[in-house]
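The structure that follows is given in the form of structure tokens.
Removed from the display is one protein chain of the complex; every other protein chain stays in position.
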Amino acid sequence: MAIVVQNTERAPLEVVDALARHGVATVHEAQGRSGLLLPYMRPIYKGCRIAGTAVTVSIPPADNWMIHVAVEQCREGDILVVAPTSPSDAGYFGELLATSLARRGVRGLIIEAGCRDVAELEQMAFPVWSRNVSAQGTVKETLGDVNVQIVCAGQAINPGDVIVADDDGVCVVKRESAEDVLVASQSRAEKEAANRARFEAGELGLDVYGMREKLAGKGLRYV
Amino acid sequence: MAIVVQNTERAPLEVVDALARHGVATVHEAQGRSGLLLPYMRPIYKGCRIAGTAVTVSIPPADNWMIHVAVEQCREGDILVVAPTSPSDAGYFGELLATSLARRGVRGLIIEAGCRDVAELEQMAFPVWSRNVSAQGTVKETLGDVNVQIVCAGQAINPGDVIVADDDGVCVVKRESAEDVLVASQSRAEKEAANRARFEAGELGLDVYGMREKLAGKGLRYV
Amino acid sequence: MAIVVQNTERAPLEVVDALARHGVATVHEAQGRSGLLLPYMRPIYKGCRIAGTAVTVSIPPADNWMIHVAVEQCREGDILVVAPTSPSDAGYFGELLATSLARRGVRGLIIEAGCRDVAELEQMAFPVWSRNVSAQGTVKETLGDVNVQIVCAGQAINPGDVIVADDDGVCVVKRESAEDVLVASQSRAEKEAANRARFEAGELGLDVYGMREKLAGKGLRYV
Amino acid sequence: MAIVVQNTERAPLEVVDALARHGVATVHEAQGRSGLLLPYMRPIYKGCRIAGTAVTVSIPPADNWMIHVAVEQCREGDILVVAPTSPSDAGYFGELLATSLARRGVRGLIIEAGCRDVAELEQMAFPVWSRNVSAQGTVKETLGDVNVQIVCAGQAINPGDVIVADDDGVCVVKRESAEDVLVASQSRAEKEAANRARFEAGELGLDVYGMREKLAGKGLRYV
Amino acid sequence: MAIVVQNTERAPLEVVDALARHGVATVHEAQGRSGLLLPYMRPIYKGCRIAGTAVTVSIPPADNWMIHVAVEQCREGDILVVAPTSPSDAGYFGELLATSLARRGVRGLIIEAGCRDVAELEQMAFPVWSRNVSAQGTVKETLGDVNVQIVCAGQAINPGDVIVADDDGVCVVKRESAEDVLVASQSRAEKEAANRARFEAGELGLDVYGMREKLAGKGLRYV
Partner (left out) sequence: MAIVVQNTERAPLEVVDALARHGVATVHEAQGRSGLLLPYMRPIYKGCRIAGTAVTVSIPPADNWMIHVAVEQCREGDILVVAPTSPSDAGYFGELLATSLARRGVRGLIIEAGCRDVAELEQMAFPVWSRNVSAQGTVKETLGDVNVQIVCAGQAINPGDVIVADDDGVCVVKRESAEDVLVASQSRAEKEAANRARFEAGELGLDVYGMREKLAGKGLRYV
């Protein structure tokens, strides 16, 4: 029953690129605090902020065969998103696969499992968010699926969805709502900039957000 | 029953600053190996060594309202110490709160939960020791307490206690014993410097610490 | 029943040094995907790639006495490998022990427990792979064994075995098979270099590894 | 944006009841090894084997308000499936909610969080599969959603899907494929019964499954 | 600096016994949702509901010497509460210590570590709530403290405080507020009984708790 879905629809890249500039925390807030992958998904090196369109891969545990299959489905602007069907911390991915993906314009990898060659990956500037780092190899024996809905680190992800990733973690934005989330992100970023100026000037959140009355109403006592 | 205790007594800042220079490992040893927070408390970026006086916050899970309340209670030399009443890895804290705290002279945050905007926090040099990193937002619905005794990562912490934090972790020194611990830290640091010189000269711990006889007495055999 | 085995046989250093150049991922693959320690063993700072001959230490939980005993058994080219007899995350090791080991030409430490003074260790360039970081001190009360077979992070390790460690983790190579694994590592590295060139040129793994037919045979469908 | 979807379509109860008789292991195999929730989902007491149609609840962390809302959407044959939007181990559910659900014919609860009153729940024979047990209470402050797609313990679950749960764990069967999975389960159960008889008679799996030739072909050596 | 505090004040046993009847979930709620130990504290066998006055023990990791010291400080109605100064899962406690404690009228053990002889302990009906089960022995080498404030599984516990424990977990009630918490528990239990009757009669929580208006006010939509 293993399938590879080809030519999936993707969110438009100009929206994707604009979302990247806002980063995970803002985008996650802007879409109503949904879509955040579990916080054990961490970058293998710090300082990256990317967004791309998801090519999804559902793989058997400790078997990376379908990642090779998925490479062919990737194109400029994509991010590969991989989840095993049962938990595994083996190292499914290293510099050779990264070389192949980078050549196709893929922007990074999200994998709910292990990754290896992390020094080489940092050197070639190919960012990965993974559950862990491990040199443990995998086999190529059992089929899986490419570009079907998967669950990765607690979030359902569909092919063509937008993935935003930075040092704060990884967030998925549904393809259909990418434009709306971008508008909301811009609006939120502006509001935050205004608030930042007030905080720098020494105003307190209690006043900036008008909290004092509500706190008193709930019964907060100062002693 | 939520309360904010104002004008708590704090350990003197000259003692605090001197403790910072000794660092967590030395201070922890000097006070009889007590006060160390559990090792899952890690810095969001490396290379900081700070000390400050604790302003404590007990918060409901996934609700950061009381952190805003606590900011007003902070002053130069403080460190904010936050623990939820049940475990949560949400991101309670980001750059806006850090901006507000930094403006008041607060030296850092210790939070037994998640933190976000970690790239921005490193850029503005506001150090945080947290249980994890997460962009997951929190609500502002339920009251908690400021400046009461809390348990944070396995240690009971009182307002005004000294917090020392560096790459080795986080340690609390009771306000009343801060001077004594400083004296003990200095004495320990001197002893370590002397031992370091002997180790650099090639002497063995077996001889520096006079262990050979005790080991033989316990029955250690060389084969 | 505590013993210290002296003058254990070690793998030859020229083989050890050559294995270091290949790194953990290649060596692990070259020896048939065996010998990798569990992935919770992480470097306290990034960017090291070392190999050395194992001096093994079996210690009681939260007691580092036997590490001091083991130092005397170490010589140029060794790596100290430490495992407690029941799980513990205390900080068994810091800069004084590292000073002593460095003086003897020891290349690093592998410890299935905690390590402290991590800023100092990075500064003095003494690499450590540990389960965690903790300033929690240990006692010196109970004997253990030096240079016996131990299990560290899931692998049986004998004294004199080769330890390879880098950002991908830690791998053990049996002393007797070190030369064979080196030959296999060189052969694998050459093959990888050739494949890397093909990936950089845009070829796909599906073709480089001749996977298409096998995938079709297993029933993979493109839709 | 919080919504309650009413009158969702459900898998037919006669199919659901037949699936219950097969149990999690068989159903999971019969649908191609998909749909199994992560194994940290454990029954609060042993010996139950149930199936039902999912009423799904997406709740904020440490807030069980929406469970009260969901009760009204439940009917005979349902199973309530609850997942928080960020991880929480608080106790969202106890005997009062169970009393209310049992009155409506609900067969059990699946919750990726904590549950309390476990002695009382066992006494009233209301089965729960949860991530943990905790008496920690929750608040009723923030809205969530009822009968939307949720991710619970690693699986995407839609309202009306079939949930099968027993001592082996929890499995979801998509509403649309419930009949097919039932047929496949029956076929698998028959095959297993035949094999069981052969194993009881002393035949080996090597022969029952005809593995010897394939093993030899892969190079297995007997020494 | 190790001390044993003798003749500590304890909460009155008639209050303690009345709290036992209410159980952990009710007592925890009645005291404003505070005092609950982390949910990894689980009973080694099910079906017990006890309360007692705390005799506290702070012990070094993997060293149970001070438990022997603490036995002498125990009397009728006490519960022994033990926490190591750094995490350890060794088995500090077995049937011989239980025999000694039972002889003195001690009602159970709370230990944030491992316990062994669990079959024997169940047979002799001595209840234990522990972090894990382990046969791993401990040493008797290093001192600790008896009847000082300790932190056990996330809660600060003082000698003489009331411990309530059942299948839902473990809760501490401060000695000074035991009577007040008992009154609040009784009041809560009565309210719950009334609500239970309404739920059994088919009323919904939405109506019993008058939630419909508040939900609508927050914006919940039914579709």
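Just so it is clear, A, B, C, D and E label the chains in written order, and each chain counts residues from 1 on its own.
The criterion applied here is as follows: a residue touches a chain if its C-beta (ideal position, glycine included) is under 8 Å from a C-beta of that chain, and two chains touch if they have at least 3 such contacts.
If you're wondering where the values come from, they're calculated on a predicted model, not measured in any experiment.
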Neighbouring shown chains of the undisplayed chain, as defined at the top: A, C, D, E
Residue among A:A2, A:L36 or A:A62 touching the omitted chain: A:A62
Touch with the omitted chain, as defined above, among A:Q6, A:S86, A:Q123 or A:S187: A:S86
Residues of subunit C (touch criterion as defined above) contacting the omitted chain: 1, 32-34, 36, 38, 85-87, 149, 151, 154-156
Missing-chain contacts mapped onto subunit E: 2-6, 65, 68-69, 71-72, 89, 91, 94-97, 99-100, 103, 114, 116-119, 132-137, 140, 142-143
Residues from subunit D at the interface with the omitted partner, ascending: 24-25, 28-29, 33, 36, 39, 42, 46-47, 49, 166-169, 171, 192, 195-196, 199-200, 202, 204-206, 209, 211, 215, 218-223
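Everything below uses one rule, namely that only the chains that are shown with their structure count from here on.
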Joint neighbours of subunit E and subunit A, given as chain labels: B, C, D
Listed chain pair A-B, A-C or A-D that repeats interface B-E [over half of contact pairs the same by residue number]: A-D
Rotational angle, Cα trace of subunit A fitted to subunit B, multiple of 5°: 120
Centre-to-centre distance between subunit D and subunit A (centres being mean Cα positions), rounded to whole Å: 28
Between subunit C and subunit E, centroid-to-centroid distance (C-alpha), Å: 42
Per-residue overlap in subunit E, given as positions that touch at least 2 other chains: 33, 36, 85-87
Pairwise touch network: line, ring, star, complete, or other: other
Pairwise chain contacts under the document criterion: A-B, A-C, A-D, B-C, B-D, B-E, C-E, D-E
